[in-house]
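Note that one protein chain is taken out, while the other chains of the complex remain in position.
Right after this comes subunit A.
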Amino acid sequence: MSSLDIKHLNKSYGSVQVLHDINLEIPENAFVVFVGPSGCGKSTLLRSIAGLEEIDSGEIILEGRDVAKEAPVDRDFAMVFQSYALYPQMTVRDNIGFALSVAGRPKAEIHRKVDEVAQMLRLTEYLDRKPADLSGGQRQRVAIGRAILRSPKAFLFDEPLSNLDAELRVDMRLQIAELRRQMSATFIYVTHDQVEAMTLADQIVVLRAGRIEQVGSPMELYHHPANSFVASFIGSPKMNLLSVADLGLAGESAATLGVRPEHLSIGADGALEGTIAAIENLGPVSYAYVDVRGARVTVQLPPAHGFALEEAVKIGWADDALHRFDAEGRRI
């Protein structure tokens, strides 16, 4: 049985419909990541699941029970916000223990549980500080601690790491992965970050303009994108989408060809001719941006490549690396 089942969920703000007929099954204890361009409704979907937004219609079934009309606290989810949302006037201890104190639990029990959580998140020495006296990473750990304390059925994260600098983000990402191994709970996670999505997720849900484009494991999405939108959204740098008509590729039934930079190579017998417009050397790999008849194609190069700007080159690929899409962008 799946632990969370969303059926025909619709949500609008005023006259603007933001989520269109969302159907999603989230297996028990899965790690699900929502990705999509800004404004596509990721936060709205997460907040609807949390119960912070009223939905227009649809069901949210948690262990066989429709919770769509229930108050957030009765759904037994905990949420971690992008802005941390720590209560500024309370100490770290009071912040973490707030849910239990609101529920009127005895002081001794709250104290003990907060200590446990603080130990787990290495926050013990900060318990008497106010949030303003903590670093960004520490604040986010407090926010996560507040979520853990209630041992919820599901953790909801809305871009929890996007306010942190790159190094801290890697560190926190590993901590979240570790947390996931320790807790038996479902994780639903919204992010802009490709790497977070690919490394953390069991399942990625790609959203566009309030609709689900594809649901699948990271590798499924990477290797078998259902349409050109998913193809260009998953993977960094982006997949090259080549218009068959513009490039005059003979004998192709598809409208668009998709091919990832790592599957392209520059050689003597390439099908496309162009000039190198830019080269980025990142260390382990390099990327060449090649102008081909007005289109820009990204090609992955080996670290020691020896190509120069303005060089005329031919780009080739292995046929089995191609993704074919029809005129509507659907995979063929």
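Convention: contacts are C-beta pairs under 8 Å (C-beta built on N, C-alpha and C of every residue); 3 or more make two chains touch, one makes a residue touch a chain; residues count from 1.
Assume contacts and distances are computed from a predicted model.
*Asks:* Just go with whichever of "1,2-phenylacetyl-CoA epoxidase subunit B", "L-arabinose transport system permease protein AraQ", "Acetolactate synthase small subunit" or "Sarcosine oxidase subunit delta" UniProt uses as the name of the absent chain.
*Replies:* Cross-referencing UniProt, the chain left out corresponds to "L-arabinose transport system permease protein AraQ".
*Asks:* Touching the left-out chain: which of A:Ala99, A:Met120 or A:Ala277?
*Replies:* A:Ala99
*Asks:* Which one touches the absent chain: A:Gln89, A:Thr124, A:Ser184 or A:Ser236?
*Replies:* Touching the chain that is not displayed is residue A:Gln89.
*Asks:* Of the residues listed, A:Ala108, A:Ala132 or A:Ala166, which one is in contact with the missing chain?
*Replies:* A:Ala132
*Asks:* Check each of A:Phe34, A:Phe77, A:Phe187 or A:Phe229 against the chain that is not shown and name the one that touches it.
*Replies:* A:Phe77
*Asks:* Where does subunit A touch the missing chain, residue by residue?
*Replies:* Subunit A touches the chain not shown through residues 47, 50-52, 71-73, 77-79, 81-89, 98-99, 102-103, 130-132, 136, 139, 146, 150, 163.
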